[in-house]
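My questions all concern the structure below.
Take a look at subunit A:
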Amino acid sequence: MSPDDLVAAVIAIESGVAKKDLCDRLAVNVLPETLLKFMQRLHDDPQLAFDMLYTHTAVDYPVENRIELIYQLYSVKQRHYLMVATSVKRDKPEISSVSSIWRIAEWHEREVYDLFGVLYDGHPDLRRLFLDDDWKGFPLRKDYKDDFMLERPE
Partner candidate 1 sequence: MGVITEKLPIYIEPMPGGSMVLTSMDFMINWAHANSLWPLTFGTSCCAIEVMMAAGASNHDLARFGAEVARATPRQADLLVVAGTIVKRMAPILKTLYAQMGEPRYVIATGSCAISGGPFVFNSYTTIRGVDQLIPVDVYVPGCPPRPEAFFYGLLTLQRMIKEGETVRKPGIRRKPVMAALPEGITIADIQAELAALLDRNATVNVPQQCKERDLDEP
Partner candidate 2 sequence: MNYFLVLLFIGLTGAFVFGGLIASFLIAPHKPGKVKNSPYECGEKPMGSAWVQFNVGYYLFALLFLVFDVEAAFLYPWAVVLREVGVAGLMEAGVFILILLSALVYAWRKGVLEWV
């Protein structure tokens, strides 16, 4: 499947899907509410067959008050790659978990919760992955302050 009709097929799935610009690979933006259904289609559709989730991470934009969630998908059968991005608000970061589709999502999502504070609905075992359970704050947020961390003297 050539890239542009892959994007066309992907955009045709859901209403709020749009091509994401400024990316060196194929990427689409999705509305947070329709994410789970959209991902389920991507996984089940034999034409797309995105059966591997390379990685799931997040990017914090405090200025625009949103946390962007990045899903990087790959299809081992069709050998094509797609990046799906969606955004949640910073103060109420909740989104549905895709761990029912790909098992590895369960642990990537735990890492994103641990470092960004994004809550996943329907996640079987949501808890901190790297830090202690009683750790205050989410370190990878841009406004994370910590008296233990040394800033480099400029």
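For anyone wondering why these and not others, all candidates are chains of the complex that A comes from, given by their letters.
Rule of thumb we're sticking to: contacts are C-beta pairs under 8 Å (C-beta built on N, C-alpha and C of every residue); 3 or more make two chains touch, one makes a residue touch a chain; residues count from 1.
In this text, all values refer to a predicted model and were calculated from it rather than measured experimentally.
This complex pairs subunit A in touch with one listed candidate out of 1 or 2: 1.
Contact residues of subunit A toward candidate 1 in the complex are 131-132, 139, 144, 146, 148-152.
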